[in-house]
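Everything on this sheet refers to the single structure shown next.
All protein chains but one are shown in place.
Naming follows writing order (A and B), and every chain is counted from residue 1.
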Amino acid sequence: MHKDVGQSGGLAMKQKVVVIGGGIAGIQASLDIADLGYEVHLVERSPSIGGRMAQLDKTFPTNDCSMCILSPKMIMCAGHENIHLHTYSEVTGVTGKFPKLKVTVKHKARYINIARCTGCGDCVAKCPVKVMNEFEEGLSKRKAIYLPFPQAVPRKVTIDAEHCRMITEKKCGVCKKVCQAGAIDYEQKDEFVKIGAAAVVIATGFDLSDTSKLPQHGMGVCKDVVTSLQLERILSASGPTGGHLVRASDGMEPKKLAFVQCVGSRDAKAFRYCSSVCCMYATKEAILVREHVPDINSTIFYMDMRATGKGFQEFVLRAQANYGVRYIRSRPAIVQPAHGESGVLVTYETGGAASEQLTEEFDMLVVCPALVPSKGSVELAELMGARLGEDRFIMTPSLRNPVDSTKKGVLVCGFAGEPMDIPDSVAQASGVAARVAELLQEAG
Amino acid sequence: MTEFEPTILAFCCNWCSYAGADLAGVSRLQMPPNVHIVRVMCSASVKPEYAIKAISQGIDGVLVLGCHIGDCHYMTGNHRTAKRFPVVQKLLEDVGIDKTRLRLDWVSAAEGEKFQKVVTEFVEDVKRLGPNPLKEVRF
Partner (left out) sequence: MARTGVFICHCGHNIASIVAVEEVVKFARTLPGVVVADHNLYSCSEEGLSAIKTSIKQNNLDRVVVAACTPRTHEPLFRKICEEAGINKYLFEFVNIREHCSWIHAKEPGPATEKAKRLVAMGVSKAALLEPQAETESSVTPTAVVIGGGLAGLTAAASLVAQDIDTHLVEQEGEIGGHLSRVSVLAPEFDESRKLLDSLMSGLAGSEKAHIHLRSKLKDVHGFVGNFEVTIDEHGKELKIPAGAILVATGAQEFQPVGEYGFGELQGTITQLDLEKMLSEGKAPNRTVFIQCVGSRQPGREYCSRICCNTSLKNALRILDLNPKAAVTIIHRDIMSYGTAWEELYRRASERGVRFLRYALANPTKVTRKDGSLLVEVYDETLAERINVEADVVVLATPMVSRENSGDVSKMLKVPRDKYGFFLEAHVKLRPVEFATDGVFICGSARWPSSAKEVMCQALAAAAKAAIPIKRGKVIIEAITAWADPDKCAACGNCVTACPYEAVEIATQDGKQIAKVNDAQCKGCGACVAACPNDAMQQRGFTTRQLGAMIDSLVKNALEAEQ
């Protein structure tokens, strides 16, 4: 079923803008564009807005609780009279050109009547199917009918069609039985809406690159190796271990933790660029783990310690002085299991006057992988007609218009265009709003 | 004789501790039903008079929960709260009320478990103290 949003002219209609990506950049851009008086359609492919920031425990350099500062913005987005949320949705087509773009958005079937669902959770409790939990980075399971995380916006459940017994085998149906709001609809189909937009903002963020392709860093080889994002989930009070820092092999609390920076980054054979935020977040995590295990000692293996933002250098100095963080300038040659399945052995060159090769044992290891433009962003850019750089980030080549892609009316903010941290993403997102206002003023 | 069940009043700030209490709820963290929350915008707006009024009228315990120092939504609010409450506690002590009937703590919006812990512990502590002696002296 096709719905046309904003086809009829006539009365002074607000000009429409489509924002693709509901992470912090997309959320900020949406709020500012909406505040400037335009109608925003925020398209997010997962069931809830929030993005990567929702997965973080704390943010550097203040160690603010990530969800605490994100949640009010998510709620504002949902409540803003000028913002229409299209969650569990994707952009499937774009035609026309600025200022008359026609964006087709697919509302993926959730099998839930959104108007009726109150997010009470009765259905989730009763669902018999357990599936890998993407939000928890694979560290725990969720149900086939689920709310991605407790503070999800909108607070509506989603049925994962791939794993739902009713959708795939016509069996079960328990959720429908227990839902008192009558919100379950197994017959629901994907829906398409067409939005007549004057401009589009791409804010699709990033994914972690697959480090199992670089087994020398231990991922996939040693049980006690996790990614930095997995560590965030482990440290989160609402995460898979209830905030207890334990290692996978035996559930033991690690006392010696290693971080390996630039796994796949600044690497001629993988990704040549620097992912920008990892030096800082590794320092943050090394500080945070002390709050969980007071006698833990962390070692960060790095190339250059890129702490260039406000308060960043002091953060690193504090980590060294007060949190026992050891910084070793070296790229480990190989990471191997220590004892059977447990622990890791890290072999590295020390450099300097006493240059030698050492092998040191750690209880657990965190890889900081290259951060790549999120899956599907290449296809999306092509759909939009926006050029990509060699590294697949969306190009914004004109310094005069620093948030413009190569396609007029298509703007970029956040990690989708360039590796950057939260403050820079937020600033750029607000910058996009100004640019939207300029363009739409021009278009009349 | 039935066990003494204290009546506790809690002031929670909108941005941190109230949200932390919400998260505890969403996470279904169980705790004793003795605590009644009054929502305020900032812990700094909690007047000493409220705690004094509550306790002098027989409430067994008063809990004030704000954002962690450095995280106050209104920048410096919780610093004021931190300075103010030891003074109120001293006042209670001076009139012969156990000062631990008034407790100040920090709970962030992500600390559902801490909220549960603080509530559970406080209820236990107040239970041990017994009923507020001023209950006998209702004004």
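Everything that follows uses one rule, which is that a residue touches a chain if its C-beta (ideal position, glycine included) is under 8 Å from a C-beta of that chain, and two chains touch if they have at least 3 such contacts.
This is a predicted model, so every value here is computed, not measured.
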Touch with the omitted chain, as defined above, among A:15, A:46 or A:59: A:59
Residues of chain A (touch criterion as defined above) contacting the omitted chain: 24, 28, 32, 35-37, 59, 61-62, 64, 69, 73, 75, 79, 115-116, 118, 120-122, 155, 178-181, 266, 272-274, 276, 304-314, 317, 351-353, 355, 389, 391, 393, 397, 399-400, 402-403, 418-420, 422-424, 426-435, 437-438, 441-442
Residue numbers in chain B that touch the chain omitted from display: 5, 7, 9, 14, 18-19, 21-22, 24-26, 28-33, 36-42, 44-50, 53-54, 57-59, 73-77, 80, 84, 116, 135, 138
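We adopt the following convention: only the chains that are shown with their structure count from here on.
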Between chain A and chain B, centroid-to-centroid distance (C-alpha), Å: 36
Complex contacts: residues of chain A adjacent to chain B: 57, 62, 64-68, 71-72, 150-151, 236-238, 242-243
Chain B - residues contacting chain A, complex: 15-16, 19, 23, 26-27, 70-71, 108-114
